[in-house]
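Quick one: this structure, given as structure tokens, is what I'll be asking you about.
Every protein chain of the complex appears in place save one, which is left out.
Chain naming follows the written order as A, B and C, and within any one chain the residues start at number 1.
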Amino acid sequence: MAHIVGAVTTSHVPAIGKAIAKGLQSEPYWKPFFDGFINVREWLKDARPDVVVVLYNDHGLNFFLDKMPTFAVGAAPTYTNADEGWGIPTIPAFSGEQALSWHLIEHLVEQEFDLTTCQEMLVDHAFTLPMALLWPEQNWPVKVVPVCINTVQFPLPSAKRCWKLGEQIGQAVRAWDSDARVMFLGTGGLSHQLEGERAGFINKDFDLAFMDSLTTNPQWATQWNSAELVEKAGTQGIELLMWLATRAALGDGAREVHRNYHIPISNTASGVMVMEPAA
Amino acid sequence: MAHIVGAVTTSHVPAIGKAIAKGLQSEPYWKPFFDGFINVREWLKDARPDVVVVLYNDHGLNFFLDKMPTFAVGAAPTYTNADEGWGIPTIPAFSGEQALSWHLIEHLVEQEFDLTTCQEMLVDHAFTLPMALLWPEQNWPVKVVPVCINTVQFPLPSAKRCWKLGEQIGQAVRAWDSDARVMFLGTGGLSHQLEGERAGFINKDFDLAFMDSLTTNPQWATQWNSAELVEKAGTQGIELLMWLATRAALGDGAREVHRNYHIPISNTASGVMVMEPAA
Amino acid sequence: MCGINIPGTQLFDKTMAVKGYALNKMCFSFNEAANRQAFLADEEGYMRRYGLNEQQAAAIRAKNVLQLLEAGGNAYYLAKFAGIFGLDMQDIGAQQTGLTKAEFQAKLNAYAAE
Partner (left out) sequence: MCGINIPGTQLFDKTMAVKGYALNKMCFSFNEAANRQAFLADEEGYMRRYGLNEQQAAAIRAKNVLQLLEAGGNAYYLAKFAGIFGLDMQDIGAQQTGLTKAEFQAKLNAYAAE
């Protein structure tokens, strides 16, 4: 059976891509953010994942409102990045772990998740930049399975539903007949809001409480509906749904191995955490 | 609150479109099939629906394997038919009932159905031909909401899951704040198989038992998984999932108003039923 | 996938979905008349553009439905390929079962009497 090595959760704003492209990692503005990944990469050396299941939200690259899935799972041999409209450099393609993709799809549909399955899929900055933060050389030592959650158009799946999705992803991976080492990567948040008169909203107290909750009381955030979560975390802070589903995939207990929290990058409170399943 | 007038379930093979286009309704081959709709149209005169929720399966017109949803709900202002590759004449466009589309979407996502929402959607023969059988003049006196269920690529949603989908569609319609008269139309089946050495397979006993079950023991077919249903009804006979979801939408009890069953049209055992909710 | 073996039947499951992707994508393109024309004008070039493998290309050349299925074709998309040549579902059924069309039709009719 496959072995779950742990999970990384991180923010993912486009500005990170510009900073990487321009080599600004050591500039005073960016250093507190990028330095948060040094320990993550140290951890990765021991964790040695073979496969990464990436839980992220598409920002209008692969999906439009003509066909907007609640949950989409990739089952492609390769995933390429593409121009998202700002002309930032694209990131090298990723190899898909198709066997795990289809194992997940069969398990999740059996468990009454109404997936959209994608045998072709472009992956946007929410997928590529966290991967580039973990493996800056960008020649990926892992295969991937993308899982995409709708945060573009209401109604969004509830935090409760995302928790259940994550739980079942974890169960499926644990039941996967493979000796692969599997990592989860959840990307999005933390608190931020891009649009409206409330643009620039950040909620540090909530973010810190949310990060704490992932190990102490992991279903804490499921008490709120999507609108309530937007009130607390901002319109894009709702991307914490990916953190929640990722945490759920780890199983009942989890311990925190590393975290960093920094305000701001671009308009966003940025966070990164490494968690391992409780022994 | 909206009023549910009843449900029609019917087969939908492309050959019906050719027969309509050529005016073959009274030919000996086609008459036993088309005559089955005379009583349906009589019933419609009394039922007077304003809105039809159409449960059908796409045959590779609107969806491909790059993005294959398990359940898709249309939310477009209009739905057009298009060339499916055989050059049969297309059918006039349909007006969407967007208010009900979004009411359904909000209700179903709240109830943990992971929909794909479609603000643009081409509808294929599985949608258009049943409509043309009900309203042969093809100037539609109703607005529509399409609900599409994957029968193209395994894993399919189970019969149990389709039943639950139908149940919640029914609940949402009953809770819809509107004085509209709503009908359900489920299209597909009955037993047939297009591919493989088993092509031409039909199972009359099973079809008749299935039609009976819809009023006497409506969850009867949910005892089988998708492969078992294919064994009983053929690879395309699995389209009976639409009949099942449609029946579920009617609520706890239903009575049969009309049925016709005829073998064969094209490679298919054809059936049509009209049901009303138990008073 | 569900521990059932149905004679003469291959479910379009993950194995077939992966195997047949290029073939099915080409057949999906036949929804558009211009693509059907382009295929007829240059079958080999069209197949290359969609990346068909040799098994798939041979099955297309042979217009052999059982071979197309074996190569990962899905019945819903293959129907669009058949449509190019004016084949209906009974032609296809006859071809797959090794019957004449009349024999295949008689087989269907026989179910009515059961």
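Convention: contacts are C-beta pairs under 8 Å (C-beta built on N, C-alpha and C of every residue); 3 or more make two chains touch, one makes a residue touch a chain.
For clarity, every value in this text was computed on a predicted model and none was experimentally measured.
S.K.: Under the definition given at the start, what are the shown partners of the omitted chain?
M.R.: Computed over the complete complex, the missing chain touches A, B.
S.K.: Looking at A:Val230, A:Ala248 or A:Met273, which residue reaches the missing chain?
M.R.: The one listed residue touching the chain not shown is A:Val230.
S.K.: Given the contact definition stated above, which residue among A:Ala175, A:Ala199 or A:Ala278 touches the chain not shown here?
M.R.: That would be A:Ala199, which touches the missing chain.
S.K.: Any idea which of A:Asp50, A:Glu84 or A:Glu167 touches the chain not displayed?
M.R.: Answering carefully, the residue with contact to the hidden chain is A:Glu84.
S.K.: Considering the whole complex, not just the chains shown, which residues of chain A touch the missing one?
M.R.: 13-15, 59-61, 64-66, 82-87, 152-155, 193-200, 202, 204-205, 225-228, 230-231, 235-236, 262-264, 266-267, 269
S.K.: Hey, which chain B residues sit against the chain that's not shown?
M.R.: 75, 98, 102, 105-106, 119
What we mean here is this: only the chains that are shown with their structure count from here on.
S.K.: Chain B to chain C: how many Å between their CA centres?
M.R.: Chain B and chain C have C-alpha centres separated by 25 Å.
S.K.: Can you give the whole-Å distance between the Cα centres of chain A and chain B?
M.R.: So the centroids are 38 Å from each other.
S.K.: Between chain A and chain C, what is the separation of their C-alpha centroids in Å?
M.R.: Once rounded, the distance between the two centres reads 40 Å.
S.K.: Can you list the residues of chain A that touch 2 or more other chains?
M.R.: Counting only residues that touch two or more other chains, chain A contributes 105-106, 119.
S.K.: Mark out which residues of chain C touch at least two other chains, giving numbers and ranges.
M.R.: 1, 14, 17, 21
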